[in-house]
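What you see is the complex with one protein chain gone and the rest in place.
Let's turn to subunit A:
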Amino acid sequence: MKYIEEFQDPALARRLLDDIHATVTRPWALMEVCGGQTHTIIRHGIDQLLPEQVELIHGPGCPVCVTPLEVIDKALEIASRPDVIFCSFGDMLRVPGTGRDLFQVRSEGGDVRVVYSPLDALRVAQENPQRQVVFFGIGFETTAPPNAMTVHQAKKLGIHNFSLLVSHVRVPPAIEAIMQSPSCRVQGFLAAGHVCSVMGVSEYPELAARHRVPIVVTGFEPLDILEGVRRAVRQLERGEHTVDNAYARAVRPEGNPAALAMLEDVFEVTDRAWRGIGVIPDSGWRLSARYRDFDAEHRFSVSGINTREPAECRSGEVLQGLLKPHECEAFGTLCTPRSPLGATMVSSEGACAAYYLYRRLELGTVPAAATTPQEASPVV
């Protein structure tokens, strides 16, 4: 496809790199918020092509990684019920709950199905009127509108055997929490382009001004990342801190008004726990009162489940940019995509998985093979 090919152009990348090298005079630490961007960076070695002074810190932008353990446990509990068909995106199958994962629930006889779209789950509900169909609704602002539309459709079409187990999260409060941490080293953000495709950029100017931190909306191709870094470094060198859109081909300042209206109708803002990080105020969505009937937590009364996270996994620090994955003692030994200790290793967008997949030649721990975490993960 033309966009992908053109935005991977090595000659242009070299020019952007040259410009970054020519601009930078001091050390700067930038955080790329989205796990998809982390993967582009690690896969193409972008962090190693940048000047030494520019450090990329990986952010918390992986929905699979930040879904709290207790939500996973609720999912496992619901998925184990004989009357339930539990539908989920494939990434969630191997995310460890307390003692097991959805993959194991399925091998024990649970009806767990992988869908590509939440609308597929709604179709399953239409086809199985005698069963309860539950969709695992996780994700950031990019995934929330599709899930919102699906609940809206369920209500409109009167499909009452469908419900959503909701654990949606929002990026701006996470940026706020990162900036408030006393150990925070982040001086600039590469904001997640696809989140902004939906939300627009209106949430960011206030954050940028208050924390005096440039926020550059950035895409996902190698050239996009380089351009995001280039613009952030330019601002930092000049002492500026504004919001800049380096992904204009997919991000309008106003976002997607139809999606925003649907979010407003179906969800309401709530405090959310982030796995490994803890509760961040106003950082998530839950179903609004009008759609409470479609809330799986209420329908299956699992709201009492509370769990503590295992101590050995340091993914909380990884998610906040305080630790690089390979600095975790378990990395590549006790913890691999085949037997993950934490969600950042199991998720294809997780930082630990990115390091494991693309940095193993350096580490010499495993032979290089063209596998993805998904391909590796179904092997028990």
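Note that in this section a contact is a pair of C-beta atoms (placed from the backbone, for glycine too) under 8 Å apart; a residue touches a chain by one contact, two chains touch by 3 or more; residues count from 1.
The rule we apply is simple: contacts and distances are computed from a predicted model.
Enquirer: When you check the chain that is not on display against UniProt, which of "Molybdopterin converting factor subunit 1", "Multiple sugar transport system permease protein", "Alpha/beta fold hydrolase" or "HypC/HybG/HupF family hydrogenase formation chaperone" does it turn out to be?
Expert: Missing chain, per its UniProt entry: "HypC/HybG/HupF family hydrogenase formation chaperone".
Enquirer: Which listed residue (A:Glu32, A:Asp73 or A:Asp91) would be found touching the missing chain in the intact complex?
Expert: A:Asp91
Enquirer: May I ask which residue of A:Ala29, A:Val114 or A:Met179 touches the chain that does not appear here?
Expert: The one listed residue touching the chain not shown is A:Val114.
Enquirer: Consider the whole complex, including the chain that is not shown, and state which of A:Ser80, A:Gln104 or A:Thr142 touches that chain.
Expert: A:Thr142
Enquirer: Identify the residues of subunit A touching the omitted chain, counting contacts across the whole complex.
Expert: Listed in rising order, the touching residues are 1, 3-16, 18-19, 21-22, 34-36, 39-40, 43-46, 48-49, 61-64, 89-92, 114, 116-120, 139-140, 142-143, 145-146, 149, 153, 156-157, 194, 197-198, 220, 222-223, 227, 246, 248-252, 256, 258-259, 262, 347-349, 358, 361, 372, 374.
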